[in-house]
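The complex appears here without one of its protein chains, the remainder shown in place.
Presenting chain A:
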């Protein structure tokens, strides 16, 4: 506080002195060279004026900032210089706040802060600060930055902040200090965010509240002492294990990190602060622009804050950052904690504490106060930010990006970049040095076979394929080791989309287990055990066409509440080779045992119908209720016959399942080879068919345009040409034109009439001749000749008739056409005036 008091008194006295001491431009030589090189590379000469020159208002702002800086240096000689007015790409000084250009882009993908930050992180390449412990001397506009796709943390924050302010967040750029890993985008000590998410899912299983009358748990007859001993032993073991793990972790950490960072706390970093309040942000948080991750404002990775700014104002942090940013309060209205540069209209509610009142009086006379009143931040000199759709889609520079995490490696690709449609690959390693990998996960997009993700687990050597909805047979997941049929595999289905309600199918070499859901026949489970195949020499990839022998089928059913329990089968086991069928019925609701029946099928049951059979010998029943009436033999017999039918049906459905798996595997093999991708009909860039169509349409349009142009040919042109293209159309010329035109028209009409007349006459002549010829030769004619003659006659008559009609029509329309032309000439804009009085 004392400092502050002092400040305002002294500043103005010593102002001149300071100007002479520290130059307004503190640009060191090597930097300029670098900047020059960069500017050349970018080609800044063609940039708009706002980039090259400062407006008077900007000049004023710069002046003001300079004043601020000088005061600041005077008051806090120990603190590092602030980033206030760096050079831009055209080597013009610009105030940092004006470099922010709030923009709302039309892309839906960038409306959320998370997606937006992720995009900025993905889209651009990191160029570390040089030197690492100073704020840069130059700061480019976001537009240039986007063009280069390369920049330091200030560029990143600048762009991200511009976009976030544009979408309505209360966002600020923060200049400060952070840990090494953050400044150098070293995420090798972070756990990959993709791996984190999966851990969070299975959390808390709520314990039901204790009920008043719940029975007391059974007392366990165990020695308490022994139990205690056991617990102690377990705890010790656990502690030991933990300790070991910690040690290992520490060692591994040390290996990666090396020794302590000597520059700790000096590394300059720039990041983004989002304050709560707008866009339903509940709490303040930081975003690291390099990774797009968000952190709490108390995170220990952020070591200190020098200043923050947005497009309206600039604040310098006056709080102690000895212990990181933990205790920093982001109440920008508090002038003790945050020294502002411009009195913002938003922060006008700021009331100085009473102890400052005398200060206010004093300042009142100064012209600076007046300046404060008038002055607000000049508008941004940067042109609006534009990000083409293609860039949004490509995301990473050249469409790919690789990030190293702790024990993991993430690769990102743009869609359609890889021929197989892969968009992401995550490799998880066993050890921290990343030598042997444990699991590889690949994400795919736009694949025709609906493949979404493949996980290859190196430890269990299994491959898991995840499919999107809409795949044939509603396959959701496929876990396997080998693509051969009759090996270990698990298939998961979307049961709602399947007619048979299949949920999963698990296969091992000698077994197949299927689970079902919501079936009208209440089947929930079917397990089939196959006989071992005779070992034959067979080539891989050649499918067996003959089926394996089925030994046993077990089917389980859910309870059908419409039937009484003792009629509702819970489990039926077909021992096919042993010719036994075991039935277990459902338990009654209050029982613990269930009715059971075993059928030992007599031989040749199906063939001989007249053979006597004794049901007592066939069926063995265990009845739960001794008082129940025994089941009738007829019913048992009918049940048995039904079961035989069911057995055949079940065997058939097992065969069908086997067939389905084979088909699926065949399809998969073909699809893996084909790597076909879908192209949306809305994707105008890639859809060849649509492109072709569009081209065709363009061509047609062009043609039509040409035709129309032709139609609109000037009817007066030939006559004008005859007159030697007169420049001005005088009355005389107009008259001549009209006369010429009309004469020409008349002539043409007459010509046409004559032409028709001539044809008509010719036709008539010919007919007459023919008739004469016929009359002369009629006697010698064969029947065919006569026929031909008659045909000719009728045809000729038809032609004559047509010509006659045309002639008549012409006679009718000719005057009309003539009049029309006359009218047209009269109304012609070129001639109208001249011919008015004719």
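Everything that follows uses one rule, which is that a residue touches a chain if its C-beta (ideal position, glycine included) is under 8 Å from a C-beta of that chain, and two chains touch if they have at least 3 such contacts; residues count from 1.
One rule holds for everything that comes next: contacts and distances are computed from a predicted model.
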| item | value |
| --- | --- |
| Choices "Pre-mRNA cleavage factor Im 25 kDa subunit", "Dynein regulatory complex subunit 3", "Phosphatidylinositol glycan anchor biosynthesis class S" or "Trafficking protein particle complex subunit" - which one is the UniProt name of the chain not shown | "Dynein regulatory complex subunit 3" |
| Absent-chain contact - pick from A:472, A:547, A:622 or A:773 | A:622 |
| Options A:262, A:592, A:709 or A:816, residue touching the unrepresented chain | A:592 |
| Contact residue for the chain not shown (choose from A:638, A:684, A:739 or A:757) | A:638 |
| Contact set of chain A toward the excluded chain (per top definition) | 211-216, 218, 587, 590-593, 609-613, 615, 622, 624, 626, 632-634, 637-638, 641 |
